[in-house]
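All protein chains but one are shown at their positions in the complex.
For chain A:
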Amino acid sequence: MKICLALTKGRLETQCLDYLKQLSFDVDPLIEKGRRLCVETDQFKVFFAKGVDVATYVENGIADLGIVGEDILMEYQPDVYNLLPLPFGKCRMALAGIPKEKELNRKYRIATKYPKIARDFFQEKGESVDLVKLEGSVELAPLLGLADDIVDIVETGTTLKENGLVVKEEITTFTARCIANRSSLKVKRSVIMPFVESLGKVAAL
């Protein structure tokens, strides 16, 4: 009985494979996968997908486990077990914009890829805002006048700085997390739990 593992493509993928290598898992077939999206090793069946799709595959039981950014879990709220944080994929969600005082003569407008996180943040503050959903390069929105500020992931802050934007308020911090399908964790407990525990041991250090 192999574990089916969904990994988030891109930066998280590299960090995750490094981490699994540290834990002495054989990840060479995953590193040498070329353009294949689905790879099988002695222990795992692994496939690679966008973060939000990883959550969807796990929620629907196609994958038993997934490695995904916490921002995805917070935004899309998939119905999965959210088992443990991992020691990579660290970043923060922040309110950022052009460093000037907010004009108060009209409703505040925020551009974001994360409307739920942004809505919850402003609701908590008791502020009424309009949200503009964008799919990428959110930093453009305040520069071109589409929005006053943005709510977005900040890793190093370089992109913000190079576009003349500053962090105005940190909303929360994230790491990558290991998630599990609700049934798989029970049905495949004997193979999943030892793997999850090995992830957790190092994560706890």
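Going forward, a contact is a pair of C-beta atoms (placed from the backbone, for glycine too) under 8 Å apart; a residue touches a chain by one contact, two chains touch by 3 or more; residues count from 1.
Rule of thumb we're sticking to: contacts and distances are computed from a predicted model.
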**OP:** Pick, from "Molybdopterin oxidoreductase subunit, predicted chaperone protein HtpG", "Phosphate transport system permease protein PstA", "ATP phosphoribosyltransferase regulatory subunit" or "Lipoyl-binding domain-containing protein", the protein name that UniProt gives for the chain of this complex that is not shown.
**Re:** "ATP phosphoribosyltransferase regulatory subunit"
Subject >> Candidates A:Thr8, A:Thr112 or A:Asn181 - the one touching the absent chain >> reply: A:Asn181
Original post:
Which of A:Leu84, A:Leu146 or A:Val167 sits in contact with the chain that's absent?
Top reply: A:Leu84
Subject >> Those residues of chain A which, in the complete complex, touch the missing chain >> reply: 61, 80-85, 180-181, 183-187, 189
